[in-house]
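In this view, the complex is presented without one of its protein chains, the others remaining in place.
Now for chain A:
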Amino acid sequence: MEKRDFHVIAETGIHARPATLLVQAASKFGSDINLEYNGKSVNLKSIMGVMSLGVGKNADVTISADGDDEKDAIETISETMKKEGLAE
């Protein structure tokens, strides 16, 4: 299993349009991918799950991937986070 921590910097947190891109990025991979925030964990391939967490600015979140392509998945998600100005 691969894990990485992120600090959310986007003004609107992870619930506006960029969240959709994050979900789309995660959906390309076979691994199980989860987003953890505030003790709750949701499937990162689910826009409803991600949005229902209500991740705001300055939140600390953890993304984990478990499966054959877990390394690639974490890399791609990190890139998307940075490119969309979501987190660092």
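By definition in this document, a residue touches a chain if its C-beta (ideal position, glycine included) is under 8 Å from a C-beta of that chain, and two chains touch if they have at least 3 such contacts; residues count from 1.
We take it that contacts and distances are computed from a predicted model.
For the chain of the complex excluded from view, the name given in UniProt is "Phosphoenolpyruvate-protein phosphotransferase" [choices: "sn-glycerol-3-phosphate-binding periplasmic protein UgpB", "Phosphoribosylformylglycinamidine synthase subunit PurQ", "Phosphoenolpyruvate-protein phosphotransferase" or "Carbohydrate ABC transporter permease"]. Mapped onto chain A, contacts with the missing chain fall at residues 12, 15-16, 20, 23, 42-43, 45-49, 51-52, 54.
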